[in-house]
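Notes follow the structure.
Left out: one protein chain. Kept in place: all the others.
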Amino acid sequence: MAEYSALALLKNALTGNKDWKPAWRKPEPKAAYDVIVIGGGGHGLSTAYYLAKEHGVTNVAVLEKGYLGSGNVGRNTTAVRSNYLLPPNTRFYEHSMKLWENLSHDLNYNVMFSQRGVLNLAHSPAQLDDYARRGNSMRHQGVDAELLSVAEISRLIPVMDTSKATRFPVYGGLMQPRAGTARHDAVAWGYARGADRRGVDIVENCEVTGFLRDGDRITGVTTSRGEIRAKKVAVAVAGSTGRVMQLAGIDRLPIESHVLQAFVTESLKPVLDTVVTFGMGHFYVSQSDKGGLVYGGDIDGYNSYAQRGNLPIVQEVMAEMLALFPSLAGVRLLRSWGGVCDMSMDGSPIITTGPLPGMYLNCGWCYGGFKATPASGFCFAHTIARDEPHELNAAFTLDRFHRGILIDEKGQGATPRLH
Amino acid sequence: MASRIGVERLSPLEPVYRSGSHGRFEDGVEVALSEIRPGSIVQVTAWPGEEQSAAAAIRAVTGLNMPDGPGGGVVASDQHAFGIAPGKFIVTVESEGLVAALVNAIPPAMGAVTDLSHGRTIIRIEGPKAEWVLAKFFAIDFALPAFPLGAGRSTSHHDIFAQIQRTGADRFDICVFRSFARSFWKALCHASAEVGYEVQ
Amino acid sequence: MLITCPYCGARDVSEFTYQGDGNRQRPAPNSQDLDAWNDYVYDRLNPAGDHNEIWQHSGGCRTHIRVVRNTLTHEISAVQPVRPETKPSPVKPAGRRGARP
Partner (left out) sequence: MTSRRTETGGRIDRFRTIRFTFDGASYTGHPGDTLASALLASGVSLFGRSFKYHRPRGVLTAGVDEPNALVTVLRGDVREPNVPATMVEIHDGLVAESQNRFPSLSWDIGALNQLAGKLISAGFYYKTFMGPVIGPLQGTRFWMFCEHFIRRAAGLGRAGKAPDTARYENMNAFCDVLVVGSGPAGLMAARTAAEAGKRVILAELDPVLGGSANWSGETIGEVPAADWAAEAIRDLQEFDSVRLLPRTTVWGYYDGNSLVALERVGDHKERFATDEPRHRQWTIRAGSVVLATGALERPLVFPGNDRPGVMLASAAKRYANEFGVLPGDKVAVFTNNDTAYGAALALKNAGARTVLIVDVRADVSADMRAIANELEAELLTGHAVVATEGGKALSGVTVQPFQAATGTASGEARNIHADGLLVSGGWSPAIHLASQAGARPEWDDGLQAFLPPQPTRKWTGAGAFNGAFSTAESIAQGVAAGMAVSGGGGQRFEPPAVVTVAGDPKPAPVLEIRADGKSFVDFQHDVTADDVRLAHREGFVSVEHLKRYTTLGMATDQGKTSNVPGLAIMAAALGKSIPEVGTTRFRPPFAGVSLGSLAAERFGDLRPERLTPMHDWHVEHGATMYSAGLWHRPQIYGDPGETIEQAYVRETRATRGSAGIVDVSTLGKIAVQGPDAAEFLDRVYTNMFSTLPVGKARYGLMLREDGIAFDDGTTWRLGERDFLMTTTTANAGKVMQHLEYFLDVIWPDLKVAVTSVTDQWAGAAIGGPNARKILQSVVTGTPVDDTALPFMGIVHGEIDGVPVMICRLSFSGEMAFEVYCGADWGTHVWEALMQAGKPYGLVPYGLEALGTMRIEKGHVTGAEIDGRTTARDLHLGWMLSKKKPFIGSAMMDREGLIASDRLQLVGIVALDNRPLSGGAHIVEELHEGNPHGSIGYLTACCYSPSLGKYIALALLEGGKARHGKRAFVSDPLRKRFGPVEIVSHHFFDPEGTRMHG
């Protein structure tokens, strides 16, 4: 398949764009594979990509129930960052960041990773100290972080109200300059094309309806397109984890599925050159290259697989938006949508072998799945190929809850809606 | 307001309570806002099965004949009561000392009595646009058939918890936490400006 | 989304706090069965379909209720108080004729 480049664009433009080929094949599933990855989202596709690239495992199928990237990889607010407090998270997300930084080249697909920085606003001296603790934690892990003064923030984001007259004045902020945004769909498509070019079969419209078993061992899956056997079956279906694992007879997990809404305004000329989060609530916003302000807040706060939320969160998020940007009250919300998040019991993910022999599980991404896409696939591929976790996901076990070895960034305990 | 104690009780609304007409009153004042300053606001909790006895005890102390059923309430000239939750009533009377009388009337085996006389602030809104103004804050149906005279509702406006009783055809008493009262008052004035309001 | 509180009637979801999977069984207070405790604290039923869950009407009467709600459609098929002894009839306004909407 042809490399993408400026030259290729020019050549094709001259021939009326008639020679472009599909970004990935649409193969019929084979009867058996070495590895089946359930879930053609960001994590499933990146897992397949790194299985092929890093481990030479190419006899792989990615099975997607709907169209490729129909889940959360195409429903998020596209922020990429590694600004965590707890070392297992910082290390993992920083590895992801490093993969992001070379991803467009690696995939020969422009995922538009834009390192425009993520700024967490603090609204009291105590909160600024809290952010400093996190920023220092990052710095001690070799991750970039800076504290910004109000004056610096004001220069960076003139449209924001940094005056002292507001209900929650800004006292400063924690900036991760290397953080930023990426074009979410492109990530799915780029990984799909990359995996496909290495021989992975990506099978869309192929819903897994059950697991084939030999005793406890998982030996394959039944699908809407027939039975497919595999030596290893990897589940990477965050948002649908409960549904898929139930097919394997596992109906209780340390996960609740919650709906998270996201929003975009109409296109505006650039007003916001960085990603900003509000500290007196839960709100994050960036401006897409097309000009829409892309933003979100809390999950709705109840179990849902509906990919649709309700009004209270919509209103809350808009109120928080205008607390920062009072000049944008006349700007209009254009679209909203919902994604389903696996909310885990400590707010951190699970990438592990098991819980059944022959099975591998990747889930529990809460709000954080998109930015994790490269590292999640990288670590999951390692876990699948080597039957043991990579050191970066060694802490993300399923049994950590029972053992009390929690990775609880927010300190909220087993109340998933608060993570 | 002078009290039995002899020391003036300071309203949380004091600095923002500005008597007179405000907002778009040129076209007429369509709501009146005021603070009701009862001597006693008391919450009565009845243990399961003791609801009737507790209601009877409230009747014995206040003369208020509490209707049965959720959200039911009763309004007399200077005292009100309504059910705020299963087995829970809020009783408001003009005089101080209600808590002691209710403690005497409600033995521990029947329920508990909690004095909230200082902890809650009661704001009254009255007038033809009272329902209109309240509908800006609360997602409950204020129309008379849905919210009859005397009835009460426990509800909230974002962070502000409110117990609202209809004390007249176009009159509502809103009981809020004291610490939120000033904020709520300001918001209520702001919302009333559109229809013209008078602070009494 | 509206939830019909058995005591207060239909109210907006914003008045309620979600307390999750209502099938969880708390072990006896002095139970030493750590697995049972772990199941109770960490593991949840997470069905795509009807879900038995607990909500608190925190912005109203503050009681807890059991709700059967479909997680695919958000439709609620049953609500009852958590406390068995409190079974008030829902608020039913007499009639609405003539009231301005």
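Read from first to last, the chains carry the letters A, B and C; within each, the first residue is number 1.
Operating definition for what follows: a contact is a pair of C-beta atoms (placed from the backbone, for glycine too) under 8 Å apart; a residue touches a chain by one contact, two chains touch by 3 or more.
Owing to the predicted nature of the structure, the values given are computational and were not obtained by experimental measurement.
**Q** Where does the absent chain touch, in terms of which shown chains it meets?
**A** Hidden chain, whole complex, touched shown chains: A, B, C.
**Q** Kindly state which of the options A:E54, A:D129 or A:D387 is in contact with the chain not pictured.
**A** Only one of A:E54, A:D129 or A:D387 touches the chain omitted from view, namely A:D129.
**Q** For chain B, which residues lie in contact with the unshown chain of the complex?
**A** Counting over the whole complex, chain B touches the hidden chain at residues 5-12, 14-15, 23-24, 43, 45, 47, 88, 108-109, 111-120, 135-141, 143, 146, 158-160, 177-180, 182-184, 187, 190-191, 193-194.
**Q** List every residue of chain A that touches the chain not included in the displayed model.
**A** 4-6, 8-10, 12-14, 16-18, 20-24, 26, 66-70, 74, 101-102, 104-105, 108-110, 112-116, 123-126, 128-137, 139-142, 145-147, 158-159, 161, 167-169, 180, 183, 185-186, 189-190, 204, 265-271, 280-281, 287, 289-291, 308, 310-311, 314-315, 318-323, 326-337, 400, 402-406, 408, 410-414
**Q** Using the document's contact rule, name the residues of chain C that touch the chain not shown here.
**A** That gives, for chain C, the contact residues 1-3, 10, 12-13, 17, 19, 26-27, 29-32, 34, 37-38, 40-42, 54, 56, 58, 62-64, 73-75, 82-85, 96-101.
By definition in this document, only the chains that are shown with their structure count from here on.
**Q** If you average the CA atoms of chain A and of chain B, how many Å lie between those two points?
**A** 49
**Q** What's the distance between the Cα centroids of chain A and chain C, rounded to whole Å?
**A** Whole-Å distance between the two chain centres: 31.
**Q** At which residue positions does chain C touch at least two other chains?
**A** Within chain C, the residues that touch at least two other chains are 12, 14.
**Q** Can you list the chain B residues in contact with two or more other chains?
**A** If we look for residues of chain B contacting two or more partner chains, we find none.
**Q** Any idea which chain C residues touch chain A in the complex?
**A** Against chain A, the touching part of chain C is residues 1, 12-14, 17-18, 20-21, 34-35, 38-39, 41-48, 51, 53, 55, 69, 71-74.
**Q** Quick one: in the complex, what on chain A touches chain C?
**A** Checking each residue of chain A against chain C gives 240-243, 246, 251-257, 301-306, 308, 310, 312, 345, 401-402, 414-417.
**Q** Applying the document's contact rule, which stretches of chain C touch chain B when the two form their complex?
**A** Touch residues, chain C against chain B: 7-9, 11-12, 14-15, 59-63, 81, 83, 85-86, 88-91, 93-101.
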